[in-house]
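Note that one protein chain of the assembly has been removed; the remaining protein chains are unaltered in position.
Then we have chain A:
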Amino acid sequence: MSAVSTLEAAAGYKASRTLPIWAEVRRQASRRRTQLALGFMVVLPIIVWAAFEFGNSNPGDDEGDGGGSFSSIADLATSSGLNFALFCLAVSAGFLLVVVVALFFGDTVASEASWGSLRYLLAVPVPRARLLGVKLTVAAGYSLLALLLLVGTGLLIGTVRYGWGPLGSTIAAEISPAEGLLRLLGIVAYLAVTLLVVAGLAFLLSVLTDAALGAVGGAVMLWILSSILNQIEALGDLRKILPTHYTEAWRAMLSTPIQADELAKGAISAVVYATLFWGFAFYRFTRKDVTS
């Protein structure tokens, strides 16, 4: 040990090397909730498959709902692997994926704070902006992984059981398998973009609170609130600024040609909201007193 050292930092310390991405990936990977969330993404298509196999599957016998495009996606779910994957996405887009994304983003900082390990990371010192940046990147990676696991498993199970066929949709002609796969990936990409809103919200709450459950639950609750407001037609054009207004626009990918208009608007809305939420999260976290 050198008796006199005037180095600015300990030997080997470099701010940009603290909390490497892989370290954070491993920190999260070892958590039960990460494993459960990702596992469920694999299990869900299996459950859906089992429901179609063993349930009283009579798709045409739908309670006469008729025009709803959801029922049409359900009716077609067993027509090909692509449709099965699409169905898996459709049933989880509204809530499950929101919860999973909120979990990955809302839990990440708040749980460190509640364990007390956050202050030791900051004392390493991991620069605060870097800490958030790494946490954000890893949470985004896990969320994307969850989405891809869901659609990948759905595609695999669907293709094995129902075969590789064109992507059917009742609002347009069938889409050839190759094009259909692209469309499916497009839907995944769009869903990923719209989920940025909940990602931003959960992350912001995660920075503001020490309670991981509060951040996750709060983000999901606000999401639901926005969805409810979006159902109220009387709000008119005000609904267009709701963060969840364009979440259903992925269905536009099923028509031929793709109705890109709302996709673009939805992407703008999501990107702007996510930037605001994340921006505020960074602003707040890099200035706040960590008292947990």
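Simple rule for what comes next: a contact is a pair of C-beta atoms (placed from the backbone, for glycine too) under 8 Å apart; a residue touches a chain by one contact, two chains touch by 3 or more; residues count from 1.
Please note the rule applied: contacts and distances are computed from a predicted model.
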| item | value |
| --- | --- |
| Omitted chain (choose from "Carboxymuconolactone decarboxylase-like domain-containing protein", "Ring-1,2-phenylacetyl-CoA epoxidase subunit PaaD", "Amidohydrolase family protein" or "Alpha/beta fold hydrolase") - UniProt protein name | "Alpha/beta fold hydrolase" |
| Touch with the omitted chain, as defined above, among A:V109, A:A139, A:A192 or A:A267 | A:A267 |
| Missing-partner contacts on chain A, residue numbers | 1, 3-15, 17-20, 22-23, 26-27, 30-32, 67, 69, 110, 115-129, 168, 171-174, 205, 208-215, 217-218, 245-246, 248-252, 254-262, 264-265, 267-268, 271-272, 275, 287, 289-291 |
